[in-house]
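A single protein chain has been removed from this complex, and every other one stays in its place.
Right after this comes chain A.
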Amino acid sequence: MADPLLKVSGLEVHFPIRSPFLRQRVGTVRAVDGVDLEVGRGETLALVGESGCGKTTTGKAILRLIDPTGGSIRFGGEEIAQHGPSRLAPFRRRMQIVFQDPYASLNPRMTVGGILAAPYEIHRIGTTADRHARVAELLRTVGLPPEAARRYPHEFSGGQRQRIGIARALALEPELIIGDEPVSALDVSIQAQVINLMKRLQAERGLAYIMISHNLAVVSHVADRVAVMYLGRVVETAPRETLFFDARHPYTQALLSAVPEPVPGRRRARQVLQGDVPSPAKPPKGCHFHPRCPIAQPRCAEEVPLPRVVAPGHAVACHLAAP
């Protein structure tokens, strides 16, 4: 990509494991272990993988809600991985987050108006009257009445709360929004509404999204490109169609074969993986996936596979994937 909005390379988030008494470091959880990602302006990148593979941690590290222990995060061309709070402040306006749980992500003691005015208070934007007007405008944008500003989060349904969360993320007019499973806590009927809202906002404002998800049906609906994570690493990155029809990494293939078919009676060859995901505190040597891989070779247990470009925009981190 010529001039990506966000370029993450070699991102690492390692958490120390400490002994209960003397607090010495006795191990490391490699939640994110060398992740490379790129997001272009106005583009949607889906980050998929099963629970615990590090996708949420990756998102939070990009937003600097969790401090990365290594690697680089370039946003709009500037390296921000090591920025302190004051140098980070302008970037807080340019990237935002929408959380999974619409019940925990809104302060129960604040009115919706207070929640939506907070971004302007923090960044000292506008007068009180301006802020009122902007809050009303935000509510309108996400399809809620202006009177909602006077009410408290518990008076709204899950879908409405998620709209409030989206409105808050939009308040500072960011260029990138990270959606951390933004619809997985919602009823299926509401999921579509929220997804359509997010797509409309993207079209209107040229937003870029990173959609963190384990739901491939949602991903197939929203993503331009997809990155698949397994145990702290990205194993395959590809444009959406390529990924769904020409996945090269054995993990991606297994993941896709687990997607339920919408047509009853139609069955695909289901590829069931053996064993469990290893602990990120003790990841396997070489390729993280090799103990469960159906096609693993001795080499896979020794050498870490680096991402290889197999087609334009399609990179696979597997020694054995066909070029």
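Just so we're on the same page, contacts are C-beta pairs under 8 Å (C-beta built on N, C-alpha and C of every residue); 3 or more make two chains touch, one makes a residue touch a chain; residues count from 1.
The rule is short, and it goes like this: contacts and distances are computed from a predicted model.
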Can you tell which of "Urease accessory protein UreD", "ABC transporter permease", "Glutamyl-tRNA(Gln) amidotransferase subunit A" or "Aldehyde dehydrogenase" UniProt lists for the chain that's not drawn? "ABC transporter permease"
Sort through A:19, A:82, A:107 or A:157 and give me the one touching the missing partner chain. A:107
For the chain not shown, which residue from A:123, A:205 or A:308 touches it across the whole complex? A:123
Among listed residues A:7, A:30, A:60 or A:163, the absent chain is touched only by A:60
Against the hidden chain, chain A presents residues 60, 63, 65, 85, 88-89, 92-93, 96-97, 99-101, 104-110, 118-119, 122-123, 151-152, 154-155, 165, 168, 172
